[in-house]
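Since the structure comes first, as C-alpha cells, the remarks are kept for the end.
One chain of protein is taken out of this complex; the other chains stay put.
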Amino acid sequence: MKLTDVEQGMLDGAEGAAVQKAMDLLIRYGEALGAERLVETNNVCGTFVAAGPMIREFASKGNDAIFSEFNLDSTEHVAMPPVKAYTCHLIMGIDSEHPEMRQVSEDAARVQTEGEKFFGAKGINMLSTCTPYQVGNVPVMGEHCAWMESSAVIYCNSVLGARTNTEGRESTGAASITGRIPYFGLHIPENRHATHLVDVRVSVDDMMDWGLLGYAIGEMVEEDIPVFRGLESQPSLIKLKHFGAAAASSGGVEMYHMPSVTPETRSEEGALGGSAPRASWIYGPQERRAAYEKLNSTASSADVDFIMLGCPHNSIEQVWQVARLLEGRRISPNTSLWVFTPRALKEVADRSGYTDVIKAAGGHVLSDTCPAISRIMPKGTRVVATDSAKQAHYLPAITGVQAWFGSVADCVEAAVAGRWTGGLR
Amino acid sequence: MKLTDVEQGMLDGAEGAAVQKAMDLLIRYGEALGAERLVETNNVCGTFVAAGPMIREFASKGNDAIFSEFNLDSTEHVAMPPVKAYTCHLIMGIDSEHPEMRQVSEDAARVQTEGEKFFGAKGINMLSTCTPYQVGNVPVMGEHCAWMESSAVIYCNSVLGARTNTEGRESTGAASITGRIPYFGLHIPENRHATHLVDVRVSVDDMMDWGLLGYAIGEMVEEDIPVFRGLESQPSLIKLKHFGAAAASSGGVEMYHMPSVTPETRSEEGALGGSAPRASWIYGPQERRAAYEKLNSTASSADVDFIMLGCPHNSIEQVWQVARLLEGRRISPNTSLWVFTPRALKEVADRSGYTDVIKAAGGHVLSDTCPAISRIMPKGTRVVATDSAKQAHYLPAITGVQAWFGSVADCVEAAVAGRWTGGLR
Amino acid sequence: MIVLHGRKVVGGVSEGEALVTRETISGWGGIDPRTGKVVETRHELCGVSFKDKILVFPGAKGSSGWSQYFHLARLAGTAPKAILYNRTTTKVALGAVVMRVPALTDFDRDPLSIIEDGDWVRVDADRGIVEITKKSS
Partner (left out) sequence: MIVLHGRKVVGGVSEGEALVTRETISGWGGIDPRTGKVVETRHELCGVSFKDKILVFPGAKGSSGWSQYFHLARLAGTAPKAILYNRTTTKVALGAVVMRVPALTDFDRDPLSIIEDGDWVRVDADRGIVEITKKSS
C-alpha cells in the first residue's frame, strides 16, 4: 500500500506505540483487502467498552489491555492515547440503569460503567445506540466514515450518501487514533453503482411492509447493490431504518438506490452507472408473503410472553406511537413489553411524558442495548413478538426462543391480550 | 384554494372545533401566499410551550388558551386535541435545570414545566433545541415538512433535501393537528433551483470560515438560492450547520446548492435548472474580511466577561472539542463560559465525562435555550465572545452587549485569559 | 391622487399616514411588540413606531418568529393600520394574516418609489386598490 509521509511516520512510531500498532493493523487489513492506499476519516463509530462474557474476562487486565487486544489486534499491551478522529461508541452490553438487566450481572454493569469513564476520557462519545444518526451523528454526502453496525452502515451509504464499509471492532479502533481507514469498497465512487434491479409490484407504505421488503431483498441481493423501481410512497427515517436493518441481516447489503429518495443519483440509469443490471428481480405478493413466512418460521405458540419493540432503536416518533397505543390500557400479567430507544432520546421521552404512559400500562422503556446483544430477556421467555425484522431474524438463533413478526399495533394487541393475533394483511 | 374532501370536512368541523380553526388559519394563510392547495406533512417542528414575558401573561388562562391564540390565531379559545402529525417542540424559553437561569424567574420555569407536561400529553416531542436533526428528527429527501427556526429550515432544504418553508408559531400549530401546510415556495420543485452563483476564491475549511462564508452570502443573496463553485474541502454537519445559521441571519436564505455535498443535484447546471444565474458574486479575501469586520463591529473592549459557545446548539463532537481545549485549565475569575447543547446530547456529554471536565475548568454546560432567546446571561455581562456568527449577529441587537466573533479556540483562550486576542488569520 | 393596484393578502379597508422603509424588517430581534417600534440597531427606522401607520416596506427578513412578534403587536394594540410589501415570503404573509390588518402585495408599480413618509394612503384590500394623497398637495 502507498503511504503518505504522515502515515509512514505513524507506522514508524513517530506518534507512539499505540498509533504504530494501529497502522500495522491497518496495513495488514488493507493488504488483505487488496487496497492501494488509506483514506482520511473524521467519523468513526465502533465498540470500545468491554461487553460480552469473553471480552469481560480481559477486564481485570484493564482497559488499555482491552483496547490493545480487541481494538488494535495487538498482543502487546500499549497505553491508549486520546483519539484523533471524532469517535462514537455504538451499542452497550447491557442497560446499566435498568434494574432487571443489572441484576443479571452486577459485574457486567460495573465493567461497563468503568469502561465508559475510561474511553470517555479518551474522547469517545457514548452514543450507546445502534442508530448514531438518531443521536446527532449524521454525516453528509461524500464524507468518509469508518462505521460498525450493519444497519447503520447501510443507512450511512444509502440515505445520507456518506461512505463507509462494514468495519469491525479492530479496524474502528485503529481508525480512532490514526484518522485513517483503507480506501476500499464503498469509499470508491465506481463501487457505489447499483448492480441489480428490483421491480416492486406491490404497495410498500407502512413500517411492517418496509421491513418485509428489506428482508426479501437481502436474500435476493446478498452483498450486491440494488436499485428500486416502482416505489411510490414517500418513506421517512424510521421506514428506511427498518428496511435497511432487515436487508443487512437477511443478506449483507451495505448500499441501495431509491432515486427519488437516496441522494447519490436522480435516476435508475444514473444509479446503474449506465450499465445494465446483472440481474433483475420482482418483489410481488409472493415474495412479500415468503418474507413474512420466513420471519415467522420459528413461531408456533400464540401464547406470547415477551414483546420487544425497537430494533434498530426506536426514534422518539416511534416511542410516541407506542405510548398512544398503550394509553389507558394494561399489559397482560403474563406478558412483558420492553421498548428500546437510545438513552439520549429516552430523556426526550421522559420529558414528553411517554415513559410514564408506557410504565402505567405495565411496559418498560430501555436503552443502550437490546435482547439480541445482551441475551437478556424477562425470565422464562419462550415466545417473543416484535415489530422488527432484524430482531425476529436473530433472537431465535441467539436465544432459542420462538419469534412472531408483525406491526407495532399487532405487538401492542398481543401485549394486552397475551396472545398473538397478527397476520399478513 | 382547492381542498380535498378530507380537508373540506376538517374545515366544516367534522374533526372538532380546534381542527376547524386550524383549517381556517391555513386557508387564510394559503390565500395570503397565493397557494393553490395544501400538501400533507408528517413532520412539524414548532414552538408550543409558552416562553417570553408577553405570551406567559396568557399562561393564567391555561395552555388550551395559549394554543388557541398563539398556535391557531383563534381568539375563541378551543380545547387542543392530540396532534395528528409527528410534531416536535424546538427551543425553550429557559434552561429549567440550570440554577443561574431558574433564579432569574421561578415563574418562567414553572410555566415552562407545566407547558411541557400539557403539550407532551398531546403528543408533542420535547426536543428542546434549535437543531432537530441533531436529536433524531432527520427528514429524508422529498419529505414535506413544516419547520420553524431559520437555521433548521436551511439545513432541512439544503443538506437533507427535504422540503419546508420558514413556518411560524401559528402555521406549525395548525399543521400539527391537521397534517397540512400550504403547497407553496420550497415545497414546489421548480422553486428549489439556484438563482445566483457564488464563486469562492478562498479556501473555506474550518468552522470559523464556514460561518464567515454564510454571513457574507446572506447579505449578497437575501432570500434567493445560491449555488457555490470553488468549494474544495469536504464539510461535515457542524460546518454546514454554522454556515446555514449565518446565512439565515444576515439574510433570509432558506436553501443553497453545493453540488458535491447537497443531494438535490450533482452539477451546477442541474442546480440552476438549466438557466443562467440572475447574478454572480465572488467570495474572496475582501468579502471574507468584510464579513469578519461586520461580525465584530460592536466590539471595542478586549475585556471579555462572557463566552457563549453553541449557536446553533453544539453537537457532541463540539462539546468534546471544548472539553479538550479546557482540560487542565482554569477560566479567568471575571469571565463566565456557557456551552449550549441539546438536553438529549448533554446526557451523552455527562456520560462521556465532558461535562465534568468543563465544570472543573469553571465552565457550564446548558441546554434548552440560549442567551439570545432567553435574554439571560451572567449578571453584568458587557463584552461577549462567541464562536457563532448568528449569536454575534443577534446578541448585541437584543441585549446591547458588545460581541467578538472568532474560532472556538480563540474563545477558550479568551475565557482563560479574560482578554480577547482573536483575529482573522 | 395616485392609484396603485395589488393582490389581496388580507382583506378590509383602512387609511392613514404612510411610514415607508426600503429595508426589510425583522420580527424577533427587529421590533418591540409592546411599542410597535423597530429596534434593529442598523435599521433606518430604528426607534420609530409603526402603530396606526400604513407600513410600506420591501418584505420580511430574519427569524421564524416574525409572525409571532407582529401577532403580539396586534394584541398590544401597536399594529399598523395596513401593510403594503413587495416580496412575498411565508414570514410576511403569515404575519399579515395574524395581524388581521388589510394587506396587499404584487403591485402594478413599486409602492416604495411612489409613497413617501406622511402621505395619506387609503387601502381597499378587498378590491386591491391603494389611493395615495401626496403630503405636499
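Read from first to last, the chains carry the letters A, B and C; within each, the first residue is number 1.
Note that in this section a contact is a pair of C-beta atoms (placed from the backbone, for glycine too) under 8 Å apart; a residue touches a chain by one contact, two chains touch by 3 or more.
Fair warning: this is a prediction, and the values are worked out from it, not measured in the lab.
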Quick one: which shown chains sit in contact with the chain that's not drawn?
A
Which residue of A:G179, A:G211 or A:G251 touches the chain not shown here
A:G251
Where A:G16, A:P82 or A:P396 are the choices, the one touching the absent chain is A:P396
Among A:M23, A:A59, A:V83 or A:V153, single out the residue that touches the unshown chain.
A:V153
Full-complex contact with the absent chain, from A:A162, A:M208 or A:A372:
A:A372
Touching the absent chain in the whole complex: find that residue among A:R28, A:R266 or A:R329.
A:R28
Spell out, residue by residue, where the missing chain touches chain A.
25, 28-29, 31-34, 47, 54-55, 69-70, 73, 147-150, 153, 165-171, 182, 184-185, 222-223, 248-249, 251-252, 298, 372, 394, 396-398
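Simple rule for what comes next: only the chains that are shown with their structure count from here on.
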For chain A, jot down the residues that touch at least 2 other chains.
none
